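Note that this complex is displayed minus one protein chain, with the remaining chains in position.
Chain naming follows the written order as A, B and C, and within any one chain the residues start at number 1.
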Amino acid sequence: MAIFVDKNTRVVVQGITGRDGGFHSREMLAYGTKLVAGCTPGRGGQKFEDKVPVFDTVREAVLNEGANTSVIFVPPAGAAGAIMEAADAGCKLVVCITEGVPTIDMVRVMPYLKERGVRLVGPNCPGLLAPGIAKLGILPASIVKEGPVGLVSRSGTLTYEVVYQLTAAGLGQTTCLGIGGDPIIGTNFLDAIEAFNADPATEAFVMIGEIGGDAEEKAAAYIKAHVRKPVVSFIAGQTAPPGKRMGHAGAIVSGGTGTAAEKKKALNEAGIPVAERPMDIVPHLKSIWKR
Amino acid sequence: MAIFVDKNTRVVVQGITGRDGGFHSREMLAYGTKLVAGCTPGRGGQKFEDKVPVFDTVREAVLNEGANTSVIFVPPAGAAGAIMEAADAGCKLVVCITEGVPTIDMVRVMPYLKERGVRLVGPNCPGLLAPGIAKLGILPASIVKEGPVGLVSRSGTLTYEVVYQLTAAGLGQTTCLGIGGDPIIGTNFLDAIEAFNADPATEAFVMIGEIGGDAEEKAAAYIKAHVRKPVVSFIAGQTAPPGKRMGHAGAIVSGGTGTAAEKKKALNEAGIPVAERPMDIVPHLKSIWKR
Amino acid sequence: MNIHEYQAKEIFARHGLPVPPGSVAATVGEAVALAGKYGLPVMVKSQVLTGGRGKAGGVKFCKTIDDVKENASKILGMDIKGHVVRKVLVTPALDIASEFYVGMLIDRASQRVLLMCSAEGGMDIEQVAQEKPEAILKHPIDPRYGLLDHEALELGLKMCPGDVKKARQLATAMQKLYAAFVAADASLAEINPFIFTPDGIGHAIDGKVSFDDNAMYRHADYEALRDIEAEDPAERQAREANLSFVKLEGNVGCLVNGAGLAMATMDLVKYYGGQPANFLDIGGSSNPEKVVNALKIILQDKAVKVILFNIFGGITRCDDVANGIIRATEMMPIEVPIVVRLTGTNEAEGRALLAKTKLHPAETMDEAVQKAIELAGKGA
Partner (left out) sequence: MNIHEYQAKEIFARHGLPVPPGSVAATVGEAVALAGKYGLPVMVKSQVLTGGRGKAGGVKFCKTIDDVKENASKILGMDIKGHVVRKVLVTPALDIASEFYVGMLIDRASQRVLLMCSAEGGMDIEQVAQEKPEAILKHPIDPRYGLLDHEALELGLKMCPGDVKKARQLATAMQKLYAAFVAADASLAEINPFIFTPDGIGHAIDGKVSFDDNAMYRHADYEALRDIEAEDPAERQAREANLSFVKLEGNVGCLVNGAGLAMATMDLVKYYGGQPANFLDIGGSSNPEKVVNALKIILQDKAVKVILFNIFGGITRCDDVANGIIRATEMMPIEVPIVVRLTGTNEAEGRALLAKTKLHPAETMDEAVQKAIELAGKGA
């Protein structure tokens, strides 16, 4: 079991004929993901890697191949449009890897998705990897392992770092989910935590936050009220100066809010251990998790 | 009983301090309508006719006076905005009397109302009058009478003509409803007919159509399938030349569609008598209605 | 309000649609000069507010200056369905590799702007709609989002399967046309045809735009676009007097309050064997000046043999209306007989006032119409 994906997940990759889209599509196929179609306007009729049919539109991929999930690698100028196309075509899960999508485009996209009951992961995220089920995005398959731990993070490589440590410690994962570091994202901590809490296979989970916004605080309140599974957290950006964007568009302390200290405080008050160093996450988890 | 209104209908008039708004508000009050508030920005704090409080915003009228219905007399440039304000403030029925509202404004208004579950009557309509219950709009109270007949019409004075004849023949009305002659209107024939069909007090009803669009045809199909109450119809505009707008923005035969002949044919095929002259409506109704 | 092709194309060009250059000429000399400016071959296209110009010989391909002279002189002054050609558009003639239709109108059913497009471009779209409806693609545009990229591209690809470059040009044209439609408060906007030249480049070579009369107040500049010469003088006067008026071919002049009642009155005239001379809605007021304006417009038509007032006094009291009519007829002496039917609030008082005049009162619509037809017959 996993969150958001299962054995019926049938993926169309938008931008499959691009450099990144092509590379990661091969990786997804290699992992055994049901990547049933690609989409690039003007490339309809071609085959990707001699087997995956490419269509001009997502609608054709849905109608002809039963795609129900899209993974998007199109450039920023077309990313919001690609998300809307996937939603309109009937995909119920859309994972947008693209970095650098203008924020106002995402503002416009969100109600469109809500009206259609579509879950978006990202943009500007590594996607998700449910070991043994499906890889949707760019998380490296080599570092994951099937198991009972859920992981959700706003970061990319910091996620890999933590997954690596979990796997090394023998703690496999139900789903590793990177929700992205932009200010406006489709799936936030709360959504992921609700899903992990409801997923019977997930016995414990890890939440990797960072400065900016108050998604971690909201998650903490939810966990305190609703979650009985062991949770460990980590917050990146303690030393970030205020008013400076730390890479991710959403990683910024502004007006004195969104600081790592506030987030740690909220998490601690909710009874969630916050690791001081990435290497402390696994020991923390082991200490509170009575398997 | 009546459709769309009842004894709990509490009306705010938008544009109550204008010439037409003021005149018709007095008429509505005189009829006993629960006109509980007026709204004109900048006139908040005044009293209309020394008794009805005037507010700057519809929200205040809803919060302070429990208004749940709005009747709009504001000029065309502000009419669409006024409809949205009423809907946003929580009014569930909005009657827009204003004539000359730009069509694209109404296009924008419609999804806003749908999202909020608001019924609009009009624009460019006389509103509705439920004898003995409430008068919302400009239908003359002198010509109506309580009774078992429902009436729905795209027209104004032609409606009065027919109501006048009904009343003269001793046939009182549950509700007289003018839906307006614009291409885009909130409540169409179908909505009115569904409501009349469901209203136990309405034993029979009259539908006054005119050239343009295919609302009458849709209503005919619905009546054939679902309505067992006696229905008589009349269609104005048999002699209207094609391509010319006959007063109402929606009364135009274009591309050979929307003709009176087509509408009559559809109504006849649905078993609905179509009166040749307005004066034939009452005799037709009496002949098919076994009371 | 309808505007000419060249005006529609100016709007299109302002919104970034690929419109070929072109200017209008009112004389053969001007047309020849423009042909020289743009280079041959050119199209000489009559500018009239009606369709079917091509079939009527009002659109001509000109290879030589002599062609331009000959065709411009034929077309200028030509009568197309009752419209006299006063201007021609001179524009470079392009090689057409393929033609498409792209149009938008207000759709009552979806309550949205409806985009229609077809690979059967260049033809009368109403004819295509009747003969080959499956050839027209329809897409109601959600006003909250506008015409989205993927929606436009999907339609473009259906019209140009396998040719994404052309599909993208069509998609962009649709999006720009929608922007123009909304910004211009149009009720109709068509590009017909949108063509591709053999080099694969798209051009909007003919177009039509109608404006929403209700939105004219937002566009002070539209009055300048109105071709007053092309308007029926009576309809122009009616418009200027804020009256809803349509000229017809009969002899019974109708003045009615309310559009629905006005149509029903015309229908009843016809029912009793008469011929209405017009549709006219004088609205709810009893203002004598408005009545005078209406009478002036109707009486310009010398065919009118009788005037028929059909007034339902709802809010307005019938005695007020009667006074208004009496004062109007005093202000403007009228030779044809006048039948007045007044019903509604204070109808008895109203009729009593009319009894003292030479106007012919009537109690019902039917009586009034029959009386008017009878009087029209006598006058003839």
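What we mean here is this: a contact is a pair of C-beta atoms (placed from the backbone, for glycine too) under 8 Å apart; a residue touches a chain by one contact, two chains touch by 3 or more.
These figures come from a predicted structure and were not determined experimentally.
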Original post:
Looking at the whole complex, which visible chains does the left-out chain touch?
Top reply: A, B, C
Subject >> Touching residue (missing chain; options A:E65, A:E85 or A:E161) >> reply: A:E161
Original post:
Of A:V58, A:V71 or A:I138, which residue touches the hidden chain?
Top reply: A:I138
Subject >> Sites on subunit C contacted by the missing partner chain, in the whole complex >> reply: 144-145
**OP:** Tell me where the left-out chain touches subunit A, residue by residue.
**Re:** 23-24, 27, 76-77, 100-108, 110-111, 138-140, 142-143, 153-161, 164, 181, 183-184, 208, 210-211, 213-215, 234, 236-241, 244-251, 255-256, 260, 276-279
Subject >> Missing-chain contacts mapped onto subunit B >> reply: 41-42, 44-45, 56-59, 78, 81-82, 84-85, 88, 108, 111-112
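Just so we're on the same page, only the chains that are shown with their structure count from here on.
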Original post:
Taking touching chains as linked, do they make an open path (line), a single closed cycle (ring), a hub with spokes (star), an all-linked set (complete), or other?
Top reply: line
Original post:
Whole-Å distance, subunit A centre to subunit C centre, using C-alpha means?
Top reply: 56
**OP:** Calculate how many whole Å lie between the centre of subunit B and the centre of subunit C, each centre taken as the average of the chain's C-alpha atoms.
**Re:** 28
**OP:** Would you give the residues of subunit C that are in contact with at least 2 other chains, written as numbers and ranges?
**Re:** 144
